[in-house]
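Following: one structure in structure tokens, then a few remarks.
With one protein chain withheld, the remaining protein chains of the complex are depicted in position.
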Amino acid sequence: MSIRREDVLHVARLAELEVAEGDLPRLVEQLGRIVQFVAQLNEVPASERAPAFLAGPAAVRLRPDEVAPDRLIHGIDRFAPEFPHGFFAVPKLGAMDGGE
Amino acid sequence: MTWETVIGLEVHVQLLTRSKMFCGCATSFGAAPNSNVCPVCLGLPGALPVPNERAIALATRAALALGCQVHETSIFARKNYFYPDLPKGYQISQFDQPLATMGSITIESPERGRLAIGVTRLHVEEDAGKSLHDRLPGRTAVDLNRAGTPLAEIVSEPDMRSPAEARAYLTTLKQILRYCEVSDCNMEEGSLRVDANISIRRVGDTQLGTKTEVKNMNSFANVERALQVERERQIALVESGGRVEQVTMLFNAAAAEVRPMRSKEESHDYRYFPDPDLPPLALTRLWIERQHAALPELPEDKQKRFMGVLGLPPYDAGVLAADRAVADYFEAVVAQGVEAKTASNWVINDALRGYNEAGRFGVAPERLGALVALVRDGTVSNQAAKRIFGELEQGSEAPRAIAERLGLVQVGDADALGQWVDEVLAANPKEVERYRGGEAKLIGFFTGQVMKKSGGKADPKKIAPLLQEKLGNG
Partner (left out) sequence: MSGVAFIAEAVGRGKTTAATVAREVGARLERAAPLNATLDWSQAVLNREAARVDALRQGGGALPLAGVPIALKDNIVTTDQPTTCASRILEGYVSPFDATVVHRLRAAGAIIAAKTNLDEFAMGSSTEHSAWGRVLHPLDPSRVPGGSSGGSAALVAAGVVPAALGSETGGSVRQPASFCGIVGVKPTYGRVSRYGLVAFGSSLDQISVFGQTVDDAARVLAVISGADRFDATSATEPPPALEPARRDLTGLTFGMPREYFPADLDGSVRAALDHTAHSIQQLGGSIKEVSLPHTRYAVPTYYIVAPAEAAANLARFDGVRYGPRHVGPEGDVRALYRATRGKGFGAEVQRRILIGTYVLSSGYYDAYYRKAQQVRALLAEDFRKVFAGGVDYLLTPTTPTPAFKAGAKTADPVAMYLADIFTCSINLAALPALSLPVGRAEGLPIGAQLVGPMFSEGPMLAVAGALEAALDAKREVR
């Protein structure tokens, strides 16, 4: 399985990464080699229903429903790039641009 | 050509918790923008989610009330997409292993009567923040107070065949969720949101047509209207030789029209995968049983009991069971010793008006019970009791005191009644003659005259025997 130019552009769009035209050939080559490298896994026989590995506890610990947030030691305006009137601000989106 | 409409609904309801789904921020509304936020719901580097037990409990109760199978193991998954009000660049949701599946609820279809609508799945997830497009000139403003609010997403089977059925499903769903105190299901405040999938096909076809998704409805009535509009659009399109495209349509209530939403190029590859920050949600049978035990009697069961045990007509039982507070009030009135149908009449004809206006019952069940007792023992007439009920809603005065203050206590005393009867008979000799001649129905005329003379205070039940006695003695 090799990676094509269109694949790189497609995942770059999904990942919202700007890829310069000049960087494309090199990226296609590098990603192609990485994908070829990880595709070794196809050699491993593993049944379809083999369980996935679980790194942590077998069951999530739940939190009691209490209002107890970790507090912010300083204000959002200390780190937000644009924070007028207590809002994060971004270039205007139309009401027709859906979130999902 | 006749068309069949196929509708499935995705409903998001906000779970009634104090704190957010994955952090300890308050869920309260109306706070200053970006004030109910913390490292977790701001998606700051290094922050991690920890699930809220009550959100899981409420979602479990909802699932059980919708007849779903609740799974002992379910998995939180990341749904990846970029949007300014989605802080982490992914939403924590559930995907291929949801909390619950395979439920069903019974609705009353206007066209097809009682029928079961399948509930495909119920899962828990976190809400996004809010994007406001009119706060800042040329900018979109993002408020993350809502980000991380716990939601249950309830997906129905495509079992509905008309916009009216979709509305009936929503009404029943809301009833159940409010009963279980899972959500207040307030569409105006955004604690219930509906996305509708709709397609059309020729009657008799078994394949589903291409569906569109309709969004942006702010009431059940608007859901029905939007679906009507979209149905007409699809039919007109197909009948004119076009094809339905799988798009998302936004409903504009003011213009009563739907418009396709602009979609970004890569919109439908969410790259779901299990969230490595959250081990599996593992619930024991015992814990699930405890949630089941915490469920109240549900509207359908309650309606059946009101009919079967209390002997109410189906209409009464349905009205009373539709709202848990109404049903509870009715049962409290019955507990005062009021006969069930009488209690039902009082609740439906009198008490509901105030409840619908004020959102609460102004007359305590004890006071209504006392009023009904006054009618039963003849102290006041039915008509007078209605007047007294109006007074009861205004203050705290006891029913008997009101009856006395307004002079509504019926006179049942034989001497006083006797005197009014004597006077009426003396004033109407011709009618007395005719009665004695066999016109028995004149008893009603005499009763009316006595009531009139008493100024409405005479106890009508006691007048007839007295009249008969005097006329017979004549």
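Going in written order, the chains are labelled A and B, and every chain counts its residues from 1.
The working rule: a residue touches a chain if its C-beta (ideal position, glycine included) is under 8 Å from a C-beta of that chain, and two chains touch if they have at least 3 such contacts.
Predicted, not measured: the structure shown is a model, and the values here were computed from it.
If you put the hidden chain back, the residue from B:Ala128, B:Leu177, B:Ile200 or B:Leu278 that touches it is B:Leu278.
Within the complete assembly, residues 1, 3, 7-8, 10-12, 14-20, 27, 30-31, 33-35, 37-44, 46-47, 50-53, 55-57, 60-61, 63, 70-76, 78-82, 88, 90-91, 93 of subunit A touch the chain that is not shown. Residues of subunit B in touch with the missing chain: 39, 42-51, 78, 80, 82, 84, 87-90, 140, 142, 264, 269, 271, 273, 275-279.
Convention: only the chains that are shown with their structure count from here on.
Here the spacing of subunit A and subunit B, counted between their Cα centres, is 41 Å.
On subunit A, the positions that touch subunit B within their shared complex are 10, 13-14, 16, 52, 54-72, 76, 82, 84-100. Across the interface of their complex, subunit A is touched by residues 17-19, 23-26, 32-35, 37-40, 42, 47, 50-56, 76, 80-86, 128, 131-133, 135-136, 138-144, 215, 248, 250, 259, 261-267, 269, 271, 274, 276, 278-282 of subunit B.
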